[in-house]
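Missing here: one protein chain of the complex. Every other protein chain is in place.
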Amino acid sequence: MNEQYPALLVIVPLLSALVISVAGWVNKRLCFPIAVAALSVSAWSSVGLLFRVLNEGAIVYKLGGWPPPMGIAYYIDYLNGLVLPVVSIVALLNLISSKKIVEQQFPDKAGPFYTLYVLMVTGLLGIVVTGDAFNLYVLLEIASLTGYGLLAMGEERAPLATLNYLYMGTIGACFYLLGIGYLYIVTGSLNMVDIARLLPPLYQSKAVLAAFIICMVGMWLKMAFFPLHAWLPNAYTYANSASSGLIAPLMTKVMVYVMIRLILTVFTPAFVFSTLAVSHYIVWLACIAIVIGAVLALKERNLKKMLTYIVVAEVGYMVGGAWLGNRAGLTGAVLHIVNDALMTLCVFLVVGNIVYKVKGYAFADLKGLFSKMPFTMGAFVIGALSIIGVPPTCGFFSKWYLILGAIQAHQYGFMVALLFSSLINVVLFFRVFEIGFYEPFSDHEGHEHHPAVMAEAPLTMLVPLYVVAISLILVGLYTGDIVNHIVQFVIPKGFM
Amino acid sequence: MRIIGLIIVVVTGALLIYAATDFPAWSDPASPASTYLSPYYIEKTMEETSVPNIVTAVLADYRGFDTMFETTVIFSAGVVCFFLLRIPRREEPEIRYYRHVLTGVTIQLKEGYKIPPSADFERIDAVWTPPDLIIKTGCRILIPFIQLFGLYVIAHGHHSPGGGFQGGVILGASIILLAISHDLRTAVRRMSEKLIAILCAVGVSIYAGTGALCLLLKQNFLDYSALAGVLHVDPITARSHGILMVEIGVGIAVLATMIWIYNNISSAGRYRQGL
Amino acid sequence: MTDLISTVVAKYNYWIYITLMMIGLYAMIAKNNLVKKIVGMNIFQTAIILFYVSIGVKKGATIPILEHAHGHEHHVVHAVDYINPLPHVLMLTAIVVGVATLGVALALAIRIYNNYNTLEEDEILAQIREK
Partner (left out) sequence: MIWPIDLAILTLVVIASIGALMVKDLLGAAILFGSYSFMMCLLWSIMGAVDVAFTEASVGAGVSTVFFVAAVFRTSRRTKD
């Protein structure tokens, strides 16, 4: 049974999305259980796949029975073996906590919502697992289209923000398609490993250089890397909290994974770092991304928009780490994909709970939340500490590898940017703690001095939150094992 | 905003032109794209899948996984349009318009009043819709033949250009023609929204189900040669039948999605008044 | 000079695809009306399809459909005299993705029109600033 895991991983959510769509018309209550069952099967098979990769090394699964260059093949090695469980578990946890939000905001459209939710997870899992460049484009379109649908159901400004996201996202996806076209016209193949085999004699050709630039610009656009990040804050802020809880932690991280996959497998680090000596400028661009992301977050007066700017800064971490060009930097980048997905999920689940109970996420609505919603704010403290980078949590360890890589690569600007953004994060989060903790007692005209009655979020929203909060600490403690067993084999031997 | 646009356009255009100088000359048979992978498809399709139309064979068999996700893209577009636009039906009374067939006089009734369906009054969308008897009867005659042609295109995808997508769109276009020539209510009465939504999911699940069937028969996903046992036929023609089953699934999915998207966009989700 | 003209004419399709793509990209960035941006997006996508299909063209080759006699005697098939079918398969997907994105974009445009009663970007931003 377990040699069919790669197929089950993507097909079960796809088939269940269709069943949910029909169930939405026949009997609405069935939608949520089917969605949870589907995502748990795919989470189970992704963990099973990770263990199979640990035992047997890279797995190739031939779709339709045709050998790779002719047909489409799944190519699962250590890199996507690590990212797959993160994507499916993050999606499962957010799904559990989104049940109450959906019932509160659009109860009669639960069927389509869960269909789009599970289809988006199918697209993301497919992107992470596929070994064919064009197949990755089709899955990218599924993930983006369902993302537009999920993000557009929100406040009054949500459709406009999502339409801008649609324009930028379509340009990004089409640039990626064009980059694959340039590779196809020069090599004649579409399979990633096959292209990497055919590329070396062509390293000097202008078409391959242009293909690389276009693919990179396309991916930077999709992951909202600094100069191209204008669409992200509005798109994620005005969406309903169930969709932003799914898309904020996953979409940008999976795009960073695709960028690392392009660097490591398709264009091979030899081409990227030696032929193209451009990594120095991109690390500087990442520094600017981190600094601008942190500074713009200071300006915001509402919690959700502040967090979206922190997501933009985190993308700067990962891109900078990947482009440092040494082992520590790339380890930090890959580890940061895992950690940042969990951290962002924890923080956005907290926002979901707050919006569910308080119906607002501006700083004014956060008054006295520590007494009203102690558990939610407790998890928010753990998430904030992890984003700042305090040792027991996982945020510290990936930042540690990034700084180590920056020093080894003599990119001191990147190191300074990392430390600067950590300090800014401290200011950002403690400002929110201060409002949440001290605010209700210090406002003089408020006469009610009795502590606010505890109005905590329902249990189905608290349990996933605490699972994530605890996992932040566990992943932090087991970083050594993760690096030694998995991330170490991600980077090819020849890498200095 | 225009200047930024011009700068970006000029820079990307220069990069693309700079790279295009390095391409192999246009339409020369020795270019890498035409000498690496495609000769295998051209020479081996007839032996391995007995389908003369190479594009359909590559589309549904060699790279069938792509096409399954492409059908999922269409399906998700239909669900997104429904999710965004559809306003749940609240039975509040509406102003109705009728036209007396013989004299052509149009009547506007206050909210909640109806004329029972009778031969000499026909319901119209709004006061200004002119009586278009010629268009209606013309379309009623034309639509069955469009649908016949659509079915032919799906069924004949093996031997001639065409296949699931083209046939599905033509069938969808015939129902949209009905909705445009008459009015949205007759089209929705002919194919109700629930039927379309379920047909959409059924189409994609025929495709994914065929693949899953091959999975159950101990082969990799979408490996049609596994169907040889079920269809009692040798693996090569099993592949051809597998491709046909998949094309039918795609046709149904595309048919239903096109109508679904049209219904939601043209009536902006209220399903009362279409184009 | 003549080789310059021959190189330009030899790759005429690629210059046209680049101009079309730039027209689409410019329209998406500079146009003020949201539906005009959607038209620009579609032109952008069809330009990439033009690029892919012009990869597969071969001089003196026929369409990628094999004449088959039902008698099953397999005359040898030479790859040279058939057009490369792979870009056609990829572009069927790209066209369908283009329509799907168009449908979603128009649905969003209708929702925006319901909220702001206009489709001009500057008028919408003015209304947002008022609120």
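When the chains are written out, they are named A, B and C in that same order, and each has its own residue count from 1.
One rule holds in what follows: contacts are C-beta pairs under 8 Å (C-beta built on N, C-alpha and C of every residue); 3 or more make two chains touch, one makes a residue touch a chain.
Remember, it's a predicted structure, so these values are computed and weren't measured experimentally.
Of the chains displayed, those contacted by the omitted chain across the entire assembly are B, C.
Annotation: of C:Ile29, C:Ile43 or C:Val77, C:Ile43 touches the absent chain (contact as defined above). In the complete assembly, the contact with the undisplayed chain comes from C:Val53, out of C:Val53, C:Leu66 or C:Ile124. Per the touch definition above, the residue from C:Ile29, C:Val96 or C:Ile124 contacting the chain not shown is C:Val96. For the chain missing from the display, the contacting residue among B:Ala33, B:Val79, B:Cys200 or B:Ile261 is B:Ile261, taking the whole complex into account.
As for the chain not pictured, it touches subunit B at residues 27, 53, 55-56, 59, 153, 161-163, 165-166, 169-170, 172-173, 176, 180, 258, 261-262, 265-268, 274-275. Counting the whole complex, the residues of subunit C in touch with the unshown chain are 12-13, 16, 19-20, 23-24, 27, 31-33, 35-36, 39-40, 42-43, 46, 49-50, 53-54, 56-57, 59-65, 83, 87-88, 91-92, 95-96, 98-99, 102-103, 106, 109-110, 113, 118-120.
Basically, only the chains that are shown with their structure count from here on.
Here the spacing of subunit A and subunit C, counted between their Cα centres, is 29 Å. As a whole-number value, the distance joining the C-alpha centres of subunit B and subunit C reads 18 Å. Within subunit C, contacts with two or more other chains are made by residues 21, 25, 55, 86-87, 90, 93, 97, 100-101, 104, 108, 111. Shared interface positions of subunit B, defined as residues touching 2 or more other chains, are 16, 20-21, 23, 31, 33-34, 37-38, 41, 63, 66, 70, 73, 76-77, 80, 84.
Those residues of subunit B lying in contact with subunit A across their complex are 15-16, 18-24, 31-38, 40-41, 61-66, 68-70, 72-73, 75-77, 79-80, 82-84, 86, 88, 194, 197-198, 200-202, 204-205, 208-209, 211-212, 215, 219-225. Listed in rising order, the residues of subunit A touching subunit B in the complex are 4, 7, 11, 14-15, 18-19, 21-22, 24-25, 61-66, 69-72, 108-109, 112-113, 115-116, 119, 122, 126, 132, 134-135, 138-139, 141-142, 145-146, 148-149, 152-153, 159, 182, 184-190, 198, 205-207, 209-211, 213-214.
The touching residues of subunit C, when paired with subunit B in their complex, are 7, 10-15, 18-19, 21-22, 25-26, 29-30, 54-61, 63-68, 74, 77, 79-80, 82, 84-90, 92-93, 96-97, 99-101, 103-104, 106-108, 110-111, 114.
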